[in-house]
Structures are given as structure tokens and as C-alpha cells.
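Working notes for the structure below.
Excerpt of the complex: some chains, original placement.
Each chain carries a letter (A and B) given by its place in the written order, and its residues are counted from 1.
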Amino acid sequence: MAAPLARPAPERPQFVRNTWYIAALRSELDGPMLARTILGTSVNLYRTSDGTPVALRNRCPHRGYPLSEGTLGPDDVITCGYHGFRFGPDGTCLSVPGQQAVPAHADVQTYPVVENGPFVWIWMGDPALADPAEIPAETGFADPSFTFVPGHVVIDANHQLIADNVLDLSHESFIHATKIGTRDVAETGITSRSDESRWLVEASRIMPDAECPPTYRERTGLQSPIDREQHIHYFVPALYVLDVSVVKAASVHDPADGPRRPYLGKVVYGLTPLSARRTHYFFAIGRDYALGDAAMDEAVREGQLCLIEEDAAAVAILQELEDEEGPSPEVSTRLDTAALIARRMLARRLRAEAAAPASAR
Amino acid sequence: MAAPLARPAPERPQFVRNTWYIAALRSELDGPMLARTILGTSVNLYRTSDGTPVALRNRCPHRGYPLSEGTLGPDDVITCGYHGFRFGPDGTCLSVPGQQAVPAHADVQTYPVVENGPFVWIWMGDPALADPAEIPAETGFADPSFTFVPGHVVIDANHQLIADNVLDLSHESFIHATKIGTRDVAETGITSRSDESRWLVEASRIMPDAECPPTYRERTGLQSPIDREQHIHYFVPALYVLDVSVVKAASVHDPADGPRRPYLGKVVYGLTPLSARRTHYFFAIGRDYALGDAAMDEAVREGQLCLIEEDAAAVAILQELEDEEGPSPEVSTRLDTAALIARRMLARRLRAEAAAPASAR
């Protein structure tokens, strides 16, 4: 076998642990137990018979075999598929074969999980700090005027490369030129804000009298020019929400036609590191029009998968180059402001977490 | 090309060298020269014209080319396929091209090999210590009342993970539940012994009035209940012999039917490390019934390959998890006694070998 050509992945800061990460689509927990690697750790996800989602460390304390390879009984008890250790949904080891007493330290670690919107969220850090109320409401999942199309892919790149991608939307004009990108995006400046108390970076781009990109033309029937807006809420490092608005441009609007009603969209991304160089990419694409239109749902899903394919190819190329040649020196522009703020905030958050008492890790 | 996700394989103690390892099936030496990596070293195995097995280091002393890529003449001389250095079966360099004199240090290292049972065995350590009489007779290869079905696979796991597997047979009840496992195995305690002078660990499990597992039912016609016994001889680290006995249970035996004649079986495994994370797995499955029954031979071979496939999948999963996440903390039970004794014995054997004078290495 050949030696790997690639250099070791460059040292990245460790992962933030005390935050809610999206772990799975809710629908993924309807089948057999689900093994999923999150922050480099294999986790076993399933529902108890009453529907409660559960997340356990996916290695039996006996010899490390994945619990997801075992069986889940109607009594919500997992039997390890290697030597038969049995565990309840709270991680307690209930019995071991060949002896009456359960040995010490035989319980398996559990992780707080919660359902919110179309997703199951997980807390990989200190369970005492896990407050479901901290999952940002900006997703719009609770807003009945929106409908969402969710999905999940794995991207072969560090989560930072993906965050860079989605925070600098000028790439739409190039990577996605045939779908949602027009020159307006790359040519229009952004305004950025940040809120350290929520680990939040915001960026907005207002594009009056803009060209209507093909995807919006198809979905809304709008023609150029349009008034187009993009508002980003990025909760470092795990959740990205982009509010988009398109509407017939005010400059060509005939007041006799009544008020302009914008088409609103929400692009929700969950960035959940699988490892230092792979990332789960969850998405939920929301809209406030064509509710209940299954054909539109399908068009949105397919369109989103195409966009992700283009982005995933780009960041995977960057990851490969970084593996082989090391990080590239960088030159930044005004459009990179939000991404740079986010990177610095991530560094502060990692430092803060590293400095916290062990109980909070 | 992508960087490997896996972490480097964890540091394992080095391999024991001064022991007999199974290198090949005897039948594998009937064809062309055989390149096989053993303890991380490529070895060239072949027979001379009189049938004597030979093992040479598989790299020409000139530029390191594998001798197995060269040609073996009717005079038992190997000619290197790169530049034509010629070697006798004792490793002596006989000639080099372009000059009369053979340079110093041009001989190639040989390893002691011996045939025993269906296998060719190799000694990778100090040749002065290689005594074929030390190959344990417990295999039963010399016992004419047994017939053996041999085979060979490569498993993607460190040999220690495989030793753990075969020393804790309670896994039969789970991994092999549809074939040879019943709850009796996992529920019955074992008794263990060890004999440091032979680097031997023994473990026995006596199961009176046990359920007859499907595989034995098919092969012997026995019905539940049976009296079932398992006796392990594990010669750390390379050879494992399991004596099995199944017979109609004494509790249901009618003395008028005469004495009970148990069906005896022998499961011989040779664990030969290929590298730190791959292991040659040789097997010879013996029985004292249905001798000369080719259909039974085939059933035994296929059944064994199915069992190995199940075990190989399990230990490969453990190896992958260990590569990615590091070794799992472990909790042990009484059924792990023999495996734990064997691990400690392996550590002592490695230390003893490391401390021996260089001549004995």
C-alpha cells in the first residue's frame, strides 16, 4: 500500500463543545439506531418507545464495540452485539453476561439531545450547561408563515472553510453564477455587526434594482429589476441563518398595483464537525410562499443539493490543497469583514471554553 | 488527494520474534514463489526442487527489489528480476552481473521454516533458538483420529484484538448467534489456568444440559439438550487451540443405548501479525467424525469462513474506532479472565525478549 501523499491536516483549534449542534434530521431517528460521528466521537442516536430521542456514546464500556451494532429491545434496552452488556436509555449498565454483579464504571456516557424544527440537536459539552432555550429562534422554525425543506450531506472539509464560504456570499456570483449569483452580490458592499453575548455575527447586503437570478425567476415569476436583500445571522460556530428577500424593484413599481409583497426565504445551515477535515452540513430551506406545494418542495431540495455540490467541491479542493501544501497566505477585502469577525470570535470562544473550570467542559 | 482521517495507529508493543508463527498453508508453496509480509517484513517463501521449504528476506541486498519478482531456476537459484543478482536457497549470493567478484554483505537473510500439520511455520527471531519441537502438540495434527480443514484470511485488525475475540467465547452468543452461539456460552463461567514456562493460557467452559446450536445440529444430528465443553489452549501470542466436545446430555441418556460417544472437534488458529493493524489468520478445523467426507469438509470450510467473516467485521470495526478515537477505556468481567491473563503474559514475553542479549533476538 502506498504511503499517503498528503501532509497531516494542519493543527486547527479544537472544537467548541458547549453549544448545540445539529446531530440529525428528526426523520433519521425513525429507523434503526443511527451511528454518527460528531466532533470526532461516535454517537449512537435512537428513540425510546415513547419517541424520546436519546444519544449515547457509541462504544460499549466493556471492549469498545459500537452499541449501534447491537439490538434495541421493545423495553428500550440496548444489548451490545459483541458480548451482551445491556444498557438503559439513561446509559446505566443493567447487566453483564456470566456474573450477577454489574462492574463499576460500566455505564455509558449520554449526551443531552432536543428536537427543534426539523432537527435533533446535541450538546457535546458539559450537560449542566445544556439549555434548549439557547437554540436561536432566528431559524424561524417556530414561525407558521414559513415552510422548510431539510436535508443533510457530509462535506470533505474543515468547518472553518465552510463558514468562510457561507459568510462571503460574493462567491455566489462565481460558484453559483448559473443559479442564484449575479454580479450584484459580488459588487455590493456589506454591513457587519457582532454580539459577543450570543457569539453572533451579522452581515447584511442590500441590493436595490438588482438583476433577478434564474432560480428566483423560476420560483417567484419575478423579472429584473428586483430589490434584493440578504441578512446573515451566524452563531459561531454551529448555526447559520440567512434571511433573503426579493421583490419587484421599487423603482419600477406602479403604485396602482398596490403594496409590494416581498418573497421571504430562510436558509438555515447547521455546521457540525465530524472530524478535523469533514463536516456534517445540515440545511433547512424556508419560504413564506407556495406553502404546501410539494413540487416546489422538491424543486427547492434539488436546487439546494446542486448549490451544495458546487460549494462542497470548492471547499474540498481547498482542503486538499491545504493538506498537501499547507494553508495559503491570505489577502482580505471588505467583503471578508464578517468572515474575519467570525474567525476571531471562534478563537475567543475556544479560549474561553479552554479556560473554563473542568466542570463546564 | 485527501489527508487520512485516521489517527496514527496507537503504539502497540513490538512483536514477539522468538516463536513459531504460521507463515503459509503447505499447499501455498506448491506454486510460484510467495511474497508474504510477516511482522512487517516481506518474506519470500518457496520450495527447492526436492520439496524443502525455504524462507528468504524478500529484498535483494543490491537495491531492495523483491526476490519473489525474480525467477527460480531448476537449480534452486533465484535470479533477481531487477539487476540479476543470484542467490542459493541458503541465502548465499552466487554472482552479480558485470564483475567476477561477489561483493561483501551480498547474502540475503534466511529464516528457519518447518512443516507441521497443514502449515509451514516460520521463526522470525534468533535462528539459534528455533526448535521445531516447540511447536505445541496440542494442535492434534499428529493424531490420526482427526481430520483437518485448513485455510487463511487476512484481518484488518491488530492481533491483540483477535486474541481478545477468541479468548472470550461469550461473543459466540451474539456475533455467531445463528450458528454456534447459544445463551449457554455467555451465561456459563470459565475456569482459567496459565503455564508461564510454555507461555500458555488455558480456559475451560463446561456446559451440561446445554442447547444444541444450529451448526452442531447439522453436523452431528444431535438434539438439545447436549453436554458441551470448550477447552482453550492459547500459546501467547501466535497459536490458539480450542478443543470442543458435544454429546447427548447425560441427563437424558438411556444407559441401555450404551456408552455416550462425544463428537470431538479442534479449532486451531494461527495469529501471525502482518503489520501493526493487519493480521494473518490461519485456521485448521479438526473433527474426529465423518473422516474422509468431502462434503463435510466443504461444509466445515464454508461454515468457518462465515464465522471468520463475522469476527473479522467486528474486530475491524474496533480497529477503525481505535484508529479514529484512540483505545476505549475498558471494564472487564469474570469471562475476560483468560484474555487478561494472556495480555499480561504477552507484555511479560515482550519485556523478556527485549531484555535478552542481542544474540537471542
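We take it that a contact is a pair of C-beta atoms (placed from the backbone, for glycine too) under 8 Å apart; a residue touches a chain by one contact, two chains touch by 3 or more.
Keep in mind the model is a prediction, meaning the values are calculated, not measured.
Asker: Given 2 shown copies, how many make up the whole thing?
Answerer: Full complex, one repeated sequence, 3 copies overall.
Methods note: only the chains that are shown with their structure count from here on.
Asker: In whole angstrom, what separates the CA-based centres of chain A and chain B?
Answerer: Measuring from centre to centre gives 47 Å for this pair.
Asker: For the complex, which residues does chain B have touching chain A?
Answerer: Residues 1-5, 164, 168, 170-171, 173-175, 186-190, 314, 317-318, 321-322, 324-325, 327-335.
Asker: Looking at the complex, which residues from chain A come into contact with chain B?
Answerer: So the residues of chain A touching chain B come out as 4-9, 37, 40-42, 59-66, 69-70, 79-84, 96-99, 103-106, 156, 275, 277-278, 316, 319-320, 323-324.
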